[in-house]
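The structure's right below; bear with me while I get my questions together.
All protein chains but one are shown at their positions in the complex.
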Amino acid sequence: MSNPRFDRILLTGAAGRLGTELRRGLAPLCRQLRLADVVRITDLAPNEEALRFDLADMEATIAACEGVDAIVHFGGVPLERPWDQILNGNIRGSYHIYEGARKHGVGRVVYASSVHAIGYHRLEDRIDADAPHRPDGLYGLSKCFVEDLGRLYWDKFGIETAALRIFSSFPEPADRRMLWSWLSFDDCNRLVTAALTAPRVGFTLSFGLSGNAVKPVDNRLAGHLGYIPQDNTEAFRAVVEAKHPVPDPKAPAVQHLGGWFVDLGHPDDADKGGAAK
Amino acid sequence: MSNPRFDRILLTGAAGRLGTELRRGLAPLCRQLRLADVVRITDLAPNEEALRFDLADMEATIAACEGVDAIVHFGGVPLERPWDQILNGNIRGSYHIYEGARKHGVGRVVYASSVHAIGYHRLEDRIDADAPHRPDGLYGLSKCFVEDLGRLYWDKFGIETAALRIFSSFPEPADRRMLWSWLSFDDCNRLVTAALTAPRVGFTLSFGLSGNAVKPVDNRLAGHLGYIPQDNTEAFRAVVEAKHPVPDPKAPAVQHLGGWFVDLGHPDDADKGGAAK
Amino acid sequence: MSNPRFDRILLTGAAGRLGTELRRGLAPLCRQLRLADVVRITDLAPNEEALRFDLADMEATIAACEGVDAIVHFGGVPLERPWDQILNGNIRGSYHIYEGARKHGVGRVVYASSVHAIGYHRLEDRIDADAPHRPDGLYGLSKCFVEDLGRLYWDKFGIETAALRIFSSFPEPADRRMLWSWLSFDDCNRLVTAALTAPRVGFTLSFGLSGNAVKPVDNRLAGHLGYIPQDNTEAFRAVVEAKHPVPDPKAPAVQHLGGWFVDLGHPDDADKGGAAK
Amino acid sequence: MSNPRFDRILLTGAAGRLGTELRRGLAPLCRQLRLADVVRITDLAPNEEALRFDLADMEATIAACEGVDAIVHFGGVPLERPWDQILNGNIRGSYHIYEGARKHGVGRVVYASSVHAIGYHRLEDRIDADAPHRPDGLYGLSKCFVEDLGRLYWDKFGIETAALRIFSSFPEPADRRMLWSWLSFDDCNRLVTAALTAPRVGFTLSFGLSGNAVKPVDNRLAGHLGYIPQDNTEAFRAVVEAKHPVPDPKAPAVQHLGGWFVDLGHPDDADKGGAAK
Amino acid sequence: MSNPRFDRILLTGAAGRLGTELRRGLAPLCRQLRLADVVRITDLAPNEEALRFDLADMEATIAACEGVDAIVHFGGVPLERPWDQILNGNIRGSYHIYEGARKHGVGRVVYASSVHAIGYHRLEDRIDADAPHRPDGLYGLSKCFVEDLGRLYWDKFGIETAALRIFSSFPEPADRRMLWSWLSFDDCNRLVTAALTAPRVGFTLSFGLSGNAVKPVDNRLAGHLGYIPQDNTEAFRAVVEAKHPVPDPKAPAVQHLGGWFVDLGHPDDADKGGAAK
Partner (left out) sequence: MSNPRFDRILLTGAAGRLGTELRRGLAPLCRQLRLADVVRITDLAPNEEALRFDLADMEATIAACEGVDAIVHFGGVPLERPWDQILNGNIRGSYHIYEGARKHGVGRVVYASSVHAIGYHRLEDRIDADAPHRPDGLYGLSKCFVEDLGRLYWDKFGIETAALRIFSSFPEPADRRMLWSWLSFDDCNRLVTAALTAPRVGFTLSFGLSGNAVKPVDNRLAGHLGYIPQDNTEAFRAVVEAKHPVPDPKAPAVQHLGGWFVDLGHPDDADKGGAAK
């Protein structure tokens, strides 16, 4: 594609683990990539610009959406945290993003939802995207909220959303659960690219997974995104299995999609903090 | 029942339109009824006690749940309002209620959800409680949030929730839409009573409607609540139809469950406020 | 209702078995009832006017829709007949009706579809309106066609259709099958009235049955029409059962919804004509 | 009905709790009622004949089916019992009954299945008859077996079966669970009568419940049986609730359809016997 | 296969765009290929014979089915056209084909249905073959009719039909929509071959698409046909995207499966003709 598909894409959470990878993946899709994060980003490429603000700052967040064709919203708190942080970073922050989209006429949002929006479903339930929300913590609850927010802004204001329920996007599968929950960084970029360029999204939910052998969910309801994973975890299996003992299949963290998030207590209680996605 | 089913029930929104009716309906179910509202309630019956606080006050709200067997949570903003009011009254306020339930070991919450959590579905879709959220405004969005919150507190903390999606609970059907969306005050009390006394609720969604002829949704998934409506709108039909012209069946407010809420603009925009449920 | 709901309703098939009953039922709903049939109707009431034409006559049929608020389309061939009659009376004729509705801006059509559009489903399948078409003859095939025609004119031209799959509408249940397939004339009028006055129809399929004990299908997807049957066949059971021997439950005509229509050969073959609905 | 519907019905388990009631209910349906049980029945009415044999006796059981129009199979072990008793009384015994039906050309079997075939489903799952088997013990497992046996004999040999999953059929509701699980004796007779006389059964599953307010399951898939309950538990509610304390809604025996059967250990283990249905 | 699977196949529409391709694909499947079209075909191969007639000619069409093992029915009007042409070419013409199959004992029909039978569904609905008909014009309506006709002739006369809902079968994808709607000519031949040789078809609906990345529908209900696409549009993407600007995802022609057919007015109106499939 000589002409990029978009003029300017806003990427929130641009300094985060996935945000860093997405800078690489989004580059060919737009003339200009606007990076947003609460920390300063200094290594700007020529096609990049950066904004530093907190998503909880309504005015700054809305302003960041000006002149933008599409938003890739990966910002906010990425793990289980006390209510105040979830409320400000994810609930209020995402509301500000959608208000920015509405006020500045942005047509499509690609949102980093999470497996933790559906973490209390079981593997053997083999859910698809029609299954009801079953968040496994406050973090997952905030993801449910933003999915519903996206639905509202689609139904009422005509802003499309593809909400990607990312399972575990890390450099490599780090434990036995990731043998089925892993989303490689390259596949993550493929998925976001598909969600941005799909001819028609409306409001669509998709699961973010590489093509691993064990498939914990059924992604057929997102076939119109055109996402085709290229990676899987087979090359990592031997090492992971050697390092990690076989867990009890009846342990809550093994039976549920959310993994060890279901074992977490309430993040507002002392000494029970959350954990990286 | 000579012995009331509950020792003490907390009723939030006790000074509101439905709260006032529920004081009557809940009286036989408990030894003591604790009324909570942001306004002062002065006409206390002998079996009543009153607390005055704002749901946005976390400490006060949690304290109000002490010594309580069940919570009937009808408080919060009852109509489309700017984001700050929805955020404080409904999102933060309901979080405080569930934290109160968790900290004080309350076993069951009956929550006044709303048709506006699913307002963008159409009558001819004939949805049941498995249909996805489709809120028709910020108010409805907050109802979706609390439903998911109830689901989380059930899955993780074992607190049961019956979320009642109330359509239109008024003294009489006031317009043609209410001929199918009406929930009489008596039926509202029957529904709340059923939700409180049903042998097993887990997390249950139910539609709050009287037994009107036109049934906009299918309530069979809540049959285990044991709610049997006794009222319907036939006695009001002639008067309502004489007073209100036949609307265009293709008007958005007629085709969707949410009625004229779907016509509302964004409540944060100037001169576009919400309206009473 | 002092003011009738409609100004002028067009009733096709007005001289037929059901048409005659509908004249009575539609009278209170409109200021003027326009009767159409291929035979002359002479006993006009003051609020009635009559047109005589063949539905196969496109020009006449379209003209009959002028000045009309709603169409109750019960005309056409009412039973299994050779292809030419089905083609002209039901397929071409109904196309002309919908063209009339489109050209003259009629907002809603209530159409007499039939059980024979789904006659090859079995009682124990307990289908609802989502089940696929399974016509049991050319007559049923034409009913499927008109249902799809109604769907098209709704999706493309915004004309609402309620397609009523009438089972057996006769003065009394005449055989054992009618103990479950009967639709009393009064209930037929209730159903048509509901379909005309329901606040929102879009494209809706409903089964036309009285409240008989044996329910061969599930009508819940049409609950928004507000049809509540008042009659049933219990009063006729003893007489019918005494007169008609118990049939073999494995006979095709007993196991399928379509009854003896499934036993009919092809109507174009010699000596294999159809039969009254 | 002056002429009974059947010439001779075989009733197994005729001396049991329900068998005794069914003698009354089946009398008007047949010219001759053949009673079968492992105990002797002495109080025969003129239209009754009695056979005494063990269902585990293949030859005797098959012989009992000779000259019979329909079989109402309520015999066998009625509660959780060690494997040998379940195997002989329910699995082998029912196989003998179906072999009798096959060898003597009996067209329809009405079988007393049980809630315990689906006892591990939860009330809030609101299952219908399409839900998979989830037996709650060996007794329920044998009920699942016979349902599948009936399905096989229908598909392969054309013998119709209506399998009635009876919940709790006792003179009165005896505890809080029975407020929703009760099937009155009269409704039991109505249900069996409907299953025998329905025009077409094929293989049909139906839940056996009176019209109680709390509906633990959805019976719409059996609407073609024509069963309309006349009784409910409201008249017993006050007494039952006064006598029995409110149980914990999270107790396994409260959350699951099977009630306290889910609490039972294995019946082959010492000191862990079953209990009356 | 040394022995061809069929003795003689009738191919209608043999001179059309797809018909020409199918002559190549069907050659190895039969000893003799009978070509039918309204235009003369002169370049006959040794294994081919040709008949020239109009499908609206009942006698000629029926005669063409004599001595035939299977019919590949691709004839008729291939695009949106005024009612008379649709009626004669597609509705009456296909009826004649099925009558020919019935009268001459042909066991299986493979029918070129179309995406336009379901054109008003949306991409994000991700329908499968159980979704109801939603034609997007008279052309699509006639496709619905023939699907129902095939269903009838299966249920009543035991003639199998595989109805292939072809999306866009052209030499190359010509616009952005075809990047997901394209069916290559080779895949079209694979699909028809699968439909002809599948061990058991009954009445089966299948979507006709190559293995493109964006999957607008779910074809799993036709897995028993054994069709495995080998082509996809990736090689064409760059060129197509360079030539055609990004369309508005909210445009009706983009959101619906039927593409620009949903934008067409009524073909009977002046100056609003249809267009090639």
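Letters A, B, C, D and E mark the chains in the order given here, with residues in each chain numbered from 1 onward.
One rule holds for everything that comes next: contacts are C-beta pairs under 8 Å (C-beta built on N, C-alpha and C of every residue); 3 or more make two chains touch, one makes a residue touch a chain.
Computed from a predicted model, the values in this text were never measured in an experiment.
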Shown chains contacted by the missing chain are A, D, E
Which residue of D:Pro78, D:Gly100, D:Gly137 or D:Gly259 touches the chain not shown here:
D:Gly137
Of the residues A:His96, A:Arg151 or A:Arg177, I need the one that contacts the missing chain.
A:Arg177
So which of E:Gly67, E:Gly158 or E:Pro171 would be touching the chain we can't see?
E:Gly158
Of the residues in subunit E, which ones touch the absent chain?
1-3, 5, 107-108, 158, 160, 194, 198-204, 220-228
Logged for subunit A, residues touching the omitted partner chain are 122-124, 126, 176-177, 179-180, 212-218, 220, 238, 241-242, 246-247, 249-250, 254-255
Across the whole complex, list the residues on subunit D that are touched by the chain not included here.
83, 87, 91-92, 95, 99, 102, 120, 130, 132-138, 140-141, 144-145, 148-149, 151-152, 155-157, 262, 266, 268
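Operating definition for what follows: only the chains that are shown with their structure count from here on.
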Sharing more than half its contact pairs with C-E, counted by residue number, which one of B-C, A-B or B-D qualifies?
A-B
Approximate Å spacing (C-alpha centroids) for the pair subunit B, subunit E
52
Give, as an integer number of Å, the spacing between the C-alpha centres of subunit E and subunit A.
40
So which bits of subunit B are touching at least two other chains?
220
Which of the chains touch, listed as pairs?
A-B, A-E, B-C, B-D, C-D, C-E
